[in-house]
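Reading through the structure tokens given below for one structure.
Heads up, one of the protein chains got dropped from this complex, but the rest are sitting where they should.
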Amino acid sequence: MNQSVTRSEIRVRYRETDQMAVAWHGNYIEWFEVARTDWLRNLGLSYRELEARGILLPVLRILCDYVRPARYDDILVIETKLQSYNGVRLAFSYIARTFQEESVVASGQTEHTFADAELRPIRLARREPEIHRLLEG
Amino acid sequence: MNQSVTRSEIRVRYRETDQMAVAWHGNYIEWFEVARTDWLRNLGLSYRELEARGILLPVLRILCDYVRPARYDDILVIETKLQSYNGVRLAFSYIARTFQEESVVASGQTEHTFADAELRPIRLARREPEIHRLLEG
Amino acid sequence: MNQSVTRSEIRVRYRETDQMAVAWHGNYIEWFEVARTDWLRNLGLSYRELEARGILLPVLRILCDYVRPARYDDILVIETKLQSYNGVRLAFSYIARTFQEESVVASGQTEHTFADAELRPIRLARREPEIHRLLEG
Partner (left out) sequence: MNQSVTRSEIRVRYRETDQMAVAWHGNYIEWFEVARTDWLRNLGLSYRELEARGILLPVLRILCDYVRPARYDDILVIETKLQSYNGVRLAFSYIARTFQEESVVASGQTEHTFADAELRPIRLARREPEIHRLLEG
């Protein structure tokens, strides 16, 4: 399985705060999405082009653990890894840290299936053998 | 022109607050969108069905004036009217008030064009004469 | 433990769709937040007032499983239950169904701790014995 690790920088936007004066917890789902797009891009895969070719990556499950709050204007670094891949499904893991302190803010996982434009699962090894090999590393 | 007025109730969600402890200003754009969907529904038009028939209503311009802040859990009432319609373009006006006090929180306008699935403007009178007549009132 | 079950109706907003033409998966986190506020309100607890009294309910963990996509303008019904409560921490479970078909769209859990304004955990039994009794049912 591909062992690449990418680090995505996200600066917390004002809109992303809530009245607890922290980054609203649901934003991590959006940031993890940005981070896994970076992970794919680092492999030479544009998720935009994948979708244009009819290969979608819908989400089956998300999980996020919150360790301590991020604040407005904080720069977070999200470390992304492929956690599993079996030819149809794949999972990513994410660790978000603050840029300065390097202590963990949150961590999470997302599970996906490769699907066609009608959101039916597809076997990547047959449909896109080159991408399959990239993910197998 | 159709003179209908609709009143949409929106309860401010926690996610919609920011660290100023008010409803983040950009949310009104989302709420106006909900309100004009209600206005169309009140006319018997489902925007969902319009899109399914290839009739889109992209936004050309938005404007919003903020009078005083809304707070978490406030119930806002948004009053929506058709402001202009010329067969291709149309504009809506919105006034948001708090449910209890009836004082104005924000007001705004949005301008739109009817367009096909490729976002090219269409003349509604020719393409959808019934909807055209509804809007003309 | 309190066995109340609440049902919250959420209509999918246009902003909440993505270019897969489904409700973007992260929105469920926002909807679950609305749903648990309804659950508390049903118990006679306003989360707004709790926060004003310095009692916060930050999120420690979220989990969401996606069964099938929700679409624009769908009315979802989210069924919310208290899953556990030990005097400091509590967890909620959620099941989202489409209004018409009653088939499950997504399900999830969130875990929380009661905390003060500085986000330090508090023992509810001592600080707010009445709320503690309500949650114990």
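So that you can tell them apart, the chains are marked A, B and C in the order they are listed, and the count of residues begins at 1 in each.
The rule we apply is simple: contacts are C-beta pairs under 8 Å (C-beta built on N, C-alpha and C of every residue); 3 or more make two chains touch, one makes a residue touch a chain.
Please read these numbers as outputs of a predicted model, since none were measured by experiment.
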item	value
Among shown chains, those touching the left-out chain	A, B, C
Absent-chain contact - pick from A:V34, A:V104 or A:I122	A:V34
Sole residue of B:C64, B:A91 or B:V104 that reaches the chain not shown, by the stated touch rule	B:C64
Touching residues (missing chain, whole complex) on chain A	11, 13-15, 30, 33-34, 37, 46-48, 51, 71-73
Where the unshown chain meets chain B, residue by residue	19-20, 22, 25-26, 29-30, 33, 51, 56, 58-66, 69, 119
Touch residues of chain C, complete complex, unshown partner	14-15, 17-22, 24, 26, 72
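Here is the rule we use: only the chains that are shown with their structure count from here on.
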item	value
Angle (degrees, nearest 5) of the CA superposition of chain A onto chain C	180
Euclidean distance of C-alpha centroids - chain A vs chain B, Å	33
Distance from the mean Cα position of chain C to that of chain A, given in whole angstrom	24
Chain A residues counted as touching two or more neighbouring chains	19-20, 22, 26
